[in-house]
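With one protein chain removed, the remaining protein chains of the complex are shown where they sit.
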Amino acid sequence: MTKLLTQYQENDHLDLFALIKSADVRLTKTGKQYISLVFSDRSGDLPGNLWDAKSDQIQEFVTGKIVKLQGVRGSFKDQPQVQITSLRLAEAGEPDNPAEFMAHAPVKKSDMEEQLNDYLLQISQPTWNRIIRKLFNKFHDDFLNYPAAKKNHHAFSGGLAFHSLSIAHLAESVADQYPQLNRDLLLSGALLHDLGKVIELSGPVATEYTLAGDLIGHISIIDEQLVLAANELNFDLNSEELLILRHVVLSHHGLLEYGSPVRPELMEAEILHQLDNLDASMQMMTGALDKTANGEFSKRIFGLDNRRFYKPSEFDQ
Amino acid sequence: MTKLLTQYQENDHLDLFALIKSADVRLTKTGKQYISLVFSDRSGDLPGNLWDAKSDQIQEFVTGKIVKLQGVRGSFKDQPQVQITSLRLAEAGEPDNPAEFMAHAPVKKSDMEEQLNDYLLQISQPTWNRIIRKLFNKFHDDFLNYPAAKKNHHAFSGGLAFHSLSIAHLAESVADQYPQLNRDLLLSGALLHDLGKVIELSGPVATEYTLAGDLIGHISIIDEQLVLAANELNFDLNSEELLILRHVVLSHHGLLEYGSPVRPELMEAEILHQLDNLDASMQMMTGALDKTANGEFSKRIFGLDNRRFYKPSEFDQ
Amino acid sequence: MTKLLTQYQENDHLDLFALIKSADVRLTKTGKQYISLVFSDRSGDLPGNLWDAKSDQIQEFVTGKIVKLQGVRGSFKDQPQVQITSLRLAEAGEPDNPAEFMAHAPVKKSDMEEQLNDYLLQISQPTWNRIIRKLFNKFHDDFLNYPAAKKNHHAFSGGLAFHSLSIAHLAESVADQYPQLNRDLLLSGALLHDLGKVIELSGPVATEYTLAGDLIGHISIIDEQLVLAANELNFDLNSEELLILRHVVLSHHGLLEYGSPVRPELMEAEILHQLDNLDASMQMMTGALDKTANGEFSKRIFGLDNRRFYKPSEFDQ
Amino acid sequence: MTKLLTQYQENDHLDLFALIKSADVRLTKTGKQYISLVFSDRSGDLPGNLWDAKSDQIQEFVTGKIVKLQGVRGSFKDQPQVQITSLRLAEAGEPDNPAEFMAHAPVKKSDMEEQLNDYLLQISQPTWNRIIRKLFNKFHDDFLNYPAAKKNHHAFSGGLAFHSLSIAHLAESVADQYPQLNRDLLLSGALLHDLGKVIELSGPVATEYTLAGDLIGHISIIDEQLVLAANELNFDLNSEELLILRHVVLSHHGLLEYGSPVRPELMEAEILHQLDNLDASMQMMTGALDKTANGEFSKRIFGLDNRRFYKPSEFDQ
Amino acid sequence: MTKLLTQYQENDHLDLFALIKSADVRLTKTGKQYISLVFSDRSGDLPGNLWDAKSDQIQEFVTGKIVKLQGVRGSFKDQPQVQITSLRLAEAGEPDNPAEFMAHAPVKKSDMEEQLNDYLLQISQPTWNRIIRKLFNKFHDDFLNYPAAKKNHHAFSGGLAFHSLSIAHLAESVADQYPQLNRDLLLSGALLHDLGKVIELSGPVATEYTLAGDLIGHISIIDEQLVLAANELNFDLNSEELLILRHVVLSHHGLLEYGSPVRPELMEAEILHQLDNLDASMQMMTGALDKTANGEFSKRIFGLDNRRFYKPSEFDQ
Partner (left out) sequence: MTKLLTQYQENDHLDLFALIKSADVRLTKTGKQYISLVFSDRSGDLPGNLWDAKSDQIQEFVTGKIVKLQGVRGSFKDQPQVQITSLRLAEAGEPDNPAEFMAHAPVKKSDMEEQLNDYLLQISQPTWNRIIRKLFNKFHDDFLNYPAAKKNHHAFSGGLAFHSLSIAHLAESVADQYPQLNRDLLLSGALLHDLGKVIELSGPVATEYTLAGDLIGHISIIDEQLVLAANELNFDLNSEELLILRHVVLSHHGLLEYGSPVRPELMEAEILHQLDNLDASMQMMTGALDKTANGEFSKRIFGLDNRRFYKPSEFDQ
């Protein structure tokens, strides 16, 4: 099996197909044109520069093209990059489907869809059930395709559903262990809490913040959608069952400093926040340690207070 | 002119009419009944205990009654209180209108109503104008009667309108001085920013947080009302003009730590936040210094980082 | 079934047996003797004062006695207390076992012992297994009897084992969901992390910090015990398997500010910290909400940033 | 009308006269000489490098020279810069007055002088009036010519007077709205608060911190000048009127963390601090948005907690 | 030798002479007069209430009187107090000198005076020498008599000199160990740094903050005095030798948050700040441990982050 882009070590020779994820034409300090490229496949990204770029190259090597890439895995300012030795477009008979070169959730979309449907069946509280069904009808495809973030954790296609469903799994275990928790409320929160990201972000690929994302944020956006759905279904916005559902979603960042307008004041809200945190941490640590050799420390992880994590050697276990 | 409740100094003899603002029957440490009373008139509040309360007194001296109060202005743990020497219900021919014994805004309601109407005429941007008119139709009376807070600044009947209109006045001056500001947006923010308090709080008098106030908060509540109004008027929720109006309101607490889900990212949002702060500070400092003698420091003001403020002597000015 | 001490509401008449948990003779401000008592049963504590205490009462009503208590559930400074109307020692034929009047873990000691043994069997990594067995032999009884804290969460007899085993249960679910975690290490951390409390605290009942607890703290104490055990078993203190076991335990408070000398730098260390937090939060919220009526907010919980939690009404679920 | 230096967009061709604001001869990593230049005109600055600099060029292109500059507006590390294609000294008949190529306040110096005199007439409290007149006689020219800062807001010639007078304008509006404020004290603070900058900074152009600026700071410097002036006028330093004037000036940074040795404890001190903040914010936001296209976010503003600000599109207003 | 006021333990009987340090007539909650007294001798203070005070007692027992006090050492809210059983004025032949009943520095004033003179001789830098001599001439007596604080450390007569001279002693040792330090500058800072307290505080006994103390603070006050002295001696305020002397004094609180307008930027300024801290810590710890039994923890010390300190038992040393 061929190695993927991010699996090469320093000084390895690369020879593989990759997708051009972005391509910017720039000038060197001394004024010569080059293309600053980012290559990707399903393992992740690798940047590299094509020096002294000719005008036909500038026209060929644009975002979205699949290319045959040869070079050496070097690094620049401690970040991996490829020193390109040869670059050409993929030809007839070679890979031609960009979707195969993008990172995506490690679970199949159809499996996630099935899990989602299972959970929707489990939520039996009638008001919550109707609102959640309404919203997942409206955003069904985006929920399954969007990433959960622009960078940091779950920043891949399908990441939003993958993250939300992971939390739902955790919620089930925790609700089993602590029966004083309202399972329906916890599951509703797990599914809904980040759904505003389908409006906050621009799309599944090369995602950016939308204007609504920048000025309003995904927490107020999902609250807006809850308000609209409840209004359409003629529910009373001031009923306790609606207020606590909105509260669980509004408070899921846990601290005001992290953008929740209220702190958790329900057991389920506090626990949802903690499980959200746990799954995001697992994803960030796993991602960093996947690129780390045994017996070494990972790179610093911004979302975990810039800590490095150690990957133990293979000792007697 | 007779002195009001909060204008007496330590050891003065009081003799006046007052409203019973609250009355709780309690037991002393050694088990005897007494009534813990809070008296009020339009100058503010003064607590006092009626010791060894008889059962007919417990039935007579309840919240909402006007009473003739005699006693001595003492203090307990550095807080003013009255040592009651005589207490009876007001009789025929004596004051009988509770509204005259409540603190209220220092401007007449009809004047505030007129100012509100003037400002509504000034906002010419058509989308904002229609939304704001819709919301001020819906909440017209509550806006004019509610306090702006449970305690701290503007915690009196009409305080919400008084505070909002003060900010609108400031906004006019600032928009004159800095023409790069969008005056319509600044005025819209001034009027709307705290309007969610008519749902967050329970009413104009003896106000408490509602469940919506506790679990959702006035910032998300006014955003909810903006969403519903825009939806009913068939405006596009993702249009820039709606997003920036919502942003100005959502961000008006300035910092995430203070409960805004987003920080100000528009000039008008930043300035609205600063003017909100300025008017609240003025109200808190003025309230504290009104009760302070010349050449003395006020009590510590919780909302201003527990600072005391100095009231200068009458020097040559 | 009779109501327990903490299940009475304000103004209810109490009539029950209780244990005297503490009894201090004090003087009133004006110099009269009274006994400041704390009563307890398995639901928790309730303080009350016996006024004008006679010298025979002072000799009778001492810590450890079971008494028949009658009175009214009042409150003082917002804390529940009992106004004692009658108090006498329990007589022949009435309850006489103090152990039945103490709060304890909601699981039987024998069940916890069995669970502990199960977990010890599950940890297959040989070095960790031998060290943990050695330490649980040494501290077997104290582990099952000690509380997990002086106050806040799990401050009851058996609380240490109950808390540690709850985390072990959570650890199992999480290790199932994320197979990249080392289950042995996570379970080892769950069992060991708070074991130093058997030296930090003075005993299962009326526990206080020992001098070692004050000056060294339970984190360095359990590290000390790991060092001694490894030394006795002739393990190399600088081997990776020992360093990572110690790291997981040393870092389990998550932040330096909370007393860990190092922050988590292993996946399992980070997750142990989060699960510790989750179980402590659940215990604190559950404890506070048990004393809260439906549709009300709990008292503020010190260990959760002084937040109050809401207990929803019984709506249609 | 010709475009100014900072009005060109990425990839535009520049052809204009500019002042050399600084010129440093440096070596490339591989040891070749180049001149690192900063060009300026009244719109602001633009850096650029002259590669492979000859020795006659090194002698010609020095600070203070006016040059004819041709090149392309590129960028380096996200900062605008010019790729120089041609550079020569201005010749006879071409612009020759450096003052025309420097940024300055958007108001004429003579207008600011007139406003200053007006305000000096308005301050009627005799002690303050005499002290302020004495200090503005002493520092008259420097007040009108100095910038208010080395970078951030009002970092241009005349910025000190422009900023101080803006605050005085705001102070007038606020004193009108809140008559409880002492207008004389507020105006005195507005004029004096930053006057120490004429000793803290080295001069109107290319300003640097002086040793007094670094070791003492402008707040203690203006206090020193107030002390000396009061001493010379034989005023009592411990009189209330002098203490409150000094307090307003000493506390104007609002927080100890920002270098005030005392926090505001007078209404006027608190309001001066807030108005200082408001004017500085307006200046920073306006400066950043002037360089931002409609519908885009500005660059991050260091002095406003690194926030970006959005410049709305031209919608229907 | 008779025990002093603060040397009695809980429940001891007191019988001694003491000074009335303060006497306030108050009402009980139920309206009866009592005198709230604070007694002192050279060991410190002890409060106590005289219940049901008669009017002749109210006239007799006033601040400044020496009394014969009998009673029991009790406590109220964990603070020591005396339950008074007998109280009368001192009579002829009994102690009559209030000064003997006040806490003062543990070194004789004449010794401190001598030490001060020695240090003044040691400072050989001519500018600093002349300024310091001028200021210590002006404030000679107050320097030797004032406390260093209203409460916390060195809050006794002579505390200012005692604290300043302790730092000077430390400064000598440190300057010996690190010859790169400027000994003259360090000694000058040690003597001058708190001298502004003679204006910040009202006097040696029962000291309060003056208006200058509240609004300006002792750091800006000593800077003011340095400016005036330098001006009178015709020194250049912008000379380096004056700027660094002022810097050392202005920065001695170390952090802006603690009221220094600049942080230390000279070695001597940093070290003076650290030595100031060390001596204050020693004084606070010593004061607290003097009242603590062996093998116990002291009360929490506010000025040391509310820490308690442990006083070891007498073990084999």
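Before moving on, here are some points about what is shown:
By written order: A, B, C, D and E. Residues from 1 in each chain.
Heads up, the rule we're going with is that a contact is a pair of C-beta atoms (placed from the backbone, for glycine too) under 8 Å apart; a residue touches a chain by one contact, two chains touch by 3 or more.
Values in this document were obtained by computation on a predicted structure and should not be read as measured data.
Contacts of the undisplayed chain with visible chains (whole complex): A, C, D, E.
From the set E:D41, E:D184 or E:E200, the residue in touch with the chain omitted from the display is E:D184, counting the whole complex. Only one of E:Q125, E:S202 or E:N231 touches the chain withheld from this view, namely E:Q125. Hidden from this view is one chain, which touches chain D at 27, 29-31, 211, 214-215.
Residues 199, 210-212, 214-217, 219-220, 223-224, 227-228, 231, 237-238, 240, 243-244, 246-247, 250, 256-262, 265-266 of chain C touch the missing chain (whole complex, contact as defined above). Along chain A, the points of touch with the absent chain fall at residues 49, 51, 74, 76, 83, 297, 310.
In the analysis below, only the chains that are shown with their structure count from here on.
Looking at the partners of chain A and chain C together, the chains they share are B.
Superposing the C-alpha atoms of chain D onto chain E requires a rotation of 180 degrees, rounded to the nearest 5.
A repeat of the A-B interface exists among B-E, D-E or A-C; more than half of the contact pairs are identical by residue number at D-E.
Among all residues of chain E, those that touch two or more other chains are 211, 214-215.
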